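A protein chain is absent from this complex, but the other protein chains hold their places.
Entry: chain A
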Amino acid sequence: MKLSFPMRIVRFGVQDFFRNFWLSAATVSVLTLTVISINALVLMNVLGKIAVTVVESKIDASVHFRQDVDESRVKTVRVALLSLPEVKEVEYVPPEEALQRFRNANGEGSELVESLEEIEGNPFGATLVIRAHDTSGYAAVMHTLNQPLFAGLIEEKDFSDYDAMVSRLNAITGKLEVFLLAVTCAFGAIALMIVMNAVRVSVYTHREEISIMRLVGASNWFIRGPFYVEAFIWTLLSVGMTVLILFPSLAFAQPFLQRFFGSGSVDLVSFYAVNLLPLVGLQAAGVAFMTLVTTKLATARYLRV
């Protein structure tokens, strides 16, 4: 087979793309929407994981000891807690620092701080601030602290319901992912129909040319080939358009996300820049597979070669 043969198929495909420009534009638009929704799904996944990590990193539990419990006994509890595999770190806060932190947290001159002045002296005992490796580890911490050996030393335990918070967060991101998956499937289905119809219209537009091609002995591949080329152009354009839309959008959203999650925790532009090739490659392969299979079905149905 001569080199000019595939080149002619490509040329005919490119010609077909431009001859049906508006149909091509509509097809590329819907495919672009599909690819964007796939990317939204990927981003949602990344953001969900970041959100959970951020929340988990902020979770801690505070154990306030009675005023009469001396430092050595508090430190014994600290050692006991540190021996638990679930515990990441335990910070010892002496009573003076606990008072200072209270002042800092409520602001000098506030009613709460002023009421402390009236009490005279430091009402706080020592505090242990505990961080577990993950939220499920706090159950083991609770169990240890509830042992009779330690329970009598403790004034108050501050265990927020972080497990529920993380579960809620996971549920929200999970639901969002399901929603985006449904949107992606809907766009995918619409894209399939549009591609099918685009090939059908293209076959109709070129019916005269196709009948002459058949008459003069064009091979089936030569007749089908330009439709595959056209589908490939749709794929390249839709993935290219997605990249062109995605990067400015991410750069625009980045400051808002960083403000929300804390600076340094989110860098989606870098995430995309680093993973550009595998992400774009996978998506292009997926869209190409979808358009080419649809084109095969459409040409088999409408072209009859």
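Just so we're on the same page, contacts are C-beta pairs under 8 Å (C-beta built on N, C-alpha and C of every residue); 3 or more make two chains touch, one makes a residue touch a chain; residues count from 1.
In the analysis below, contacts and distances are computed from a predicted model.
**Student:** Can you match the unshown chain of the complex to its UniProt protein name from these: "VWA domain containing CoxE-like protein", "Inner-membrane translocator (Modular protein)", "Cell division ATP-binding protein FtsE" or "sn-glycerol 3-phosphate transport system permease protein"?
**Tutor:** The record for the missing subunit names the protein "Cell division ATP-binding protein FtsE".
**Student:** Hey, which of A:Glu56, A:Glu97, A:Glu155 or A:Glu209 is the one touching the hidden chain?
**Tutor:** The single option touching the absent chain is A:Glu209.
**Student:** Go through chain A and note every residue touching the omitted chain.
**Tutor:** 1-2, 4-5, 8, 208-209, 211-220, 222-223, 305
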